[in-house]
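Just one protein chain is left out here, and the rest sit where they should.
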Amino acid sequence: MIKHGPDRDSAPLSAEKLHAAFRNKAVLHDISVEIPKNRLTVLVGPNGSGKSTLLSAMSRLIPPAGGTVYLDSKDIHTRHTRDIARKLGILPQTPILPENLTVHDLVSRGRYPHQGLFKQWTKADEDAVRNAMEITNTAAFANRPVQNLSGGQRQRCFIAMALAQETDIILLDEPTTYLDLRYQVEVMKLIADLCQNHGRTIVAVLHDLNFALQYADYMIFLKDGKIYQTIDDPRSCSADLISDVFATDVVRLIEPQSGIPVFMPLHAKHTDASCTTGAAL
Amino acid sequence: MTLVLVAMLIIAALLYMMSGPRLITPMTILSASGALDPHNFDHRIIETIRLPRLLAAMTTGACLGLSGLLLQGLLRNPLGEPHILGLNAGATLAVILATALPLGIPLDGMARPVIAACGGGIVFLATIVFASAGKTGMTLLKVTFCGIAFSALASALSSAILILDDDTLDKVRLWMVGDLSAARIDTVGASLGLLGLALGAAFYVSTCLNALALGDDVATSLGVPVRKVRFIGIVAAALFSGIAVAIAGPIGFVGLIVPNLVRRFAPDYRASVVLSALCGAVLLVLADLAARLIMLPHEIPTGLATAFIGAPVFIVLVARAIR
Partner (left out) sequence: MTSQTNNYSTAGYKLFQVGQFEFRLHAARSIILSGLGLVLVCLGVFSLGLGSQDIAPGDIFSLLTGGTTLSPSDHAILVELRLPRLVLAIICGAMLGLSGAAMQSLTRNGLADPGLLGVREGCILVILFLTLTIPAMPMALRPILGTIGGLAVAAATVSIARSTSNLRFVLIGIGISWLLSAVIAMVLVSLDSSDAQPLLLWITGSLSSATWNVVPVAFSLLMFNGLLLLLASRSSEILSLGAQSAIGLGVNLRRTSIIQLVAATMLSATCVSTIGGVGFIGLIAPHMTKLVIGNNSHASVLTGSAVFGGLLLLGADTIGRVSFLPLQLPAGIILAAIGVPVLLMLLWKRRDEL
């Protein structure tokens, strides 16, 4: 009997009782999660909590030690890898950048799963590449080598490659690492825009908790390889939750414009009255 | 340690004298060393064939060991070796050039090792100059790779000359594959002066190598004249490898194995000069013994025997030293 996952319209990607191991050491324990459609889901948790491993397992980069990942309610490991690549794209944390590759050619490589022996390069490929470069604002330097671009531009090029793949679901592993604050904002805005205006379902691992809160539609908190809690609205995130997940005392402040909370670690040096009132807010 | 090596050298030498297509008993060797009987066939084999070759093997082995020791110590590089760093190929090219070009240079006596040392020194200099370019300076990886590259260039030039010039090929054919069967015992005698000079330099340099092992800055602050020591050491290393090449042709890997072996037992550089010389001599005597015997009635070139041991050692060292 073929097992079927959750309904593809509500959760195109989901995991059921997922276990995964890395170098014979169990990293994920019994994870069941559904990724909501057309929303930005963010995985957060301390180092070693299994964020990247969960992302890799859900994108078939590593085989699960137990449990199932469902893509469109079918087991991801029974499907042809090219079929999956037309539905689900992944941008690893540190993709390798070959020397002297132009932006246009890098983005073109995202079309691989759509090409065949007779369809070496079609009009559809051309349109997808052009479209991806327009959305990510990279068309202006299409003919420049990627290695000469700034960190933020380079990351946008890789995102453009993932977009050219024309998948409904895109998984991103720490897309803002090694970027300056300005470029982090630039990349996060782009990602949020892809969910809101371009119908993409995105799952991202983010290192920076406050960035995650600002942009996420749905948050999954991981701790010790298990799902600690999931929340639908960043505004409902409490200081207790963050303190428990990260094993650090924090204060919760409110960013006045959006009403989204911001968490600051609580230093022993500063544990005075003003901060306790902050936490009480 | 020294005594053990001396004992091993004596045993190896004895074995070397005994074995061959014709077995000679230790008693005969003893009697030959007492009073040589020109009419005894065994005595004549000892006198004309085995003893000169044994002496050549010992001298060459000691020179190669010392050259490797100096290079490894000066460059702080466990892969430092006259064969890998281009000295052997350079020395060979120099000797071949001197043979082929009508310059009227006499190629006997002292001139041969000196020319070889100059050739080796020039190629080595090119190697280190090239390898020290760039922000990272002279890394293990760059030095080794440049050495191999320059060696390849020098060898290509040597082969080109030999293919185009039959006379030179006749003169150097056996010698240039690195074979002690073509060893030139007259060169051993003529090199003694140079050998003494290089040995003196090696002893002087070895007193500073312990400090140099901690890095140039530390060595300078300990009062070591780094540039001077390095210059003298490199000249000495080039001389040693030049003498070895002049006697026996390019023989690889002895200079790689010996210092790595010696320093495992005696980390102090001062003691390691004597040890490296002894160890090199033992190793090459044994390797040449193997080369003579392993495929009887054929002999394989000595350089091949050392390559069989040396190439795996090189692979292990690369796998360990470079992450």
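As written, the chain order gives the labels A and B, with residue 1 at the start of each chain.
Please note the rule applied: a residue touches a chain if its C-beta (ideal position, glycine included) is under 8 Å from a C-beta of that chain, and two chains touch if they have at least 3 such contacts.
The structure displayed is predicted, hence computed values, not measured ones.
Peer 1: Can you say which of A:P12, A:P64 or A:P113 touches the chain missing from this structure?
Peer 2: Among A:P12, A:P64 or A:P113, only A:P113 touches the chain that is not shown.
Peer 1: Where the complex has a chain not shown, which of A:P46, A:P92 or A:G151 is the residue touching it?
Peer 2: Among A:P46, A:P92 or A:G151, only A:P92 touches the chain that is not shown.
Peer 1: Can you list, in ascending order, the chain A residues touching the missing chain?
Peer 2: Considering the whole complex, chain A reaches the absent chain at 56, 59-61, 81-86, 88-92, 94-102, 104-105, 109-110, 112-113, 115, 117-123, 126, 129-130, 142-143, 165, 171.
Peer 1: Could you pull out which residues of chain B are in touch with the chain that's been left out?
Peer 2: Residues of chain B in contact with the hidden chain: 130, 133-136, 139, 141-142, 144-146, 148-150, 152-153, 155-157, 159-160, 163-164, 252, 295, 298-301, 304, 307-308, 310-312, 314-315, 318-319, 322-323.
Assume only the chains that are shown with their structure count from here on.
Peer 1: I'd like to verify one number: the distance from the centre of chain A to the centre of chain B, where each centre is the average of its C-alpha atoms, in whole angstrom.
Peer 2: Centre-to-centre distance between chain A and chain B: 60 Å.
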